[in-house]
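Here it is: the structure, laid out below.
Let's look at chain A:
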Amino acid sequence: MAVIVSLVPLLIIIIIILWFVTLKKRLTRKSLTLRQSTLIFIVYVTILLITTVVSLFLPSSEANIIEDPHQSEEWNGGLYMKAMQGEFSSIATSKISRSWEIPYTGDVITLASDYYDEGILVEKTDELNGQIEVYYIKDWQTLGVNSVSMDVSEYTPDMDVEMTSNTLQFVSPEKESTIHLAFNDLAFPMKQLIGESQFGNGFGSSGSSFFYIRVPRNLNVEFSDYMYIDYVEN
Partner candidate 1 sequence: MVLNMDSTIPIYVQIAEWLENEILNENLKVNEKVYSQYKLADMFTINPATAAKGLNLLFEEKILYNKRGLGKFVSTEAMDIVLEKRKNHKLKGLLKEAVQEAVRLQVAEEELLGMFKQILNESKGE
Partner candidate 2 sequence: MMSLTKVSLSNVVVMQFRYKLKAYSGVFLALMVVQMIGILLSILGHGGTSFSNGMYTVDVTVSSPDLVIFLTMIWAFMNAILITTKAYREDDFTFVSNRLSYNLSNMAFLLTVCLIGTVTALLTTGIIRILAYVTADIDIFLTITHGVTIADFVAGGLATFLFILLAATAGYLVGMMTQVNKGLIILLPVIIIGLNYVTQSSSNPGFVNMLEFYFMEHSFIMFSIKAIVTILIGFGLSIVFSNRLEVR
């Protein structure tokens, strides 16, 4: 399919060339008068101007460009390792996508998930009493478009949690949801002059995300086998 799509422009170019070649011959019989073609062209330019103005009102946001993703420590699950080593407080608040504070007084809590196969970190702490804190931490969601890579994590849906009696349920967003993003790429001469490479590919990768749960030290945490849970070392 992709091959066919990539051939389409070439095909069109050939058609245009043929069209130009035959242009003069066709002109000899019927052609638009100056007035007609001027009118049509003015309409065209007007449409372009109007759509340019209208396009300014489309929902848009500044793209979060990653200059060099390999350099960042968060890459390759760095955040998870950091949190596991008890350095949760050093994680930038911007990485914490959602947080919940849930009052809970029971002795046992069961963790459950409808569909979730990434890490869950549990920290048992003395600081909490009668409540648990749940943080959803989202790592980079790197998207490569042409030569740039950008972080689109803020546009991807977050997990939710639901508390029912003694069960903390991790709820995934609506199944199979698709997020349609559009990247307004600069015209190539513009990219060229701001030093961006014309060629090459940015890379796309869905980064990791994990839950960080803080519970009172005396709370018993239970979970089923298929879940992947680590305890913070402290």
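Candidates were picked such that all candidates are chains of the complex that A comes from, given by their letters.
Basically, a residue touches a chain if its C-beta (ideal position, glycine included) is under 8 Å from a C-beta of that chain, and two chains touch if they have at least 3 such contacts; residues count from 1.
None of these values were measured; they are calculated from a predicted model.
Asks: Have a look at 1 or 2 and point out the one touching chain A within this complex.
Replies: 2
Asks: Quick check: in the complex, which residue numbers of chain A touch candidate 2?
Replies: Those in contact with candidate 2 are residues 5-6, 8-9, 12-13, 16-17, 19-20, 23-24, 27, 31-32, 34, 37-38, 40-41, 44-45, 47-49, 51-56, 58-63, 65, 115, 117, 141, 143-146, 148, 150, 152, 155-157, 172-173, 175-195, 198, 204-206.
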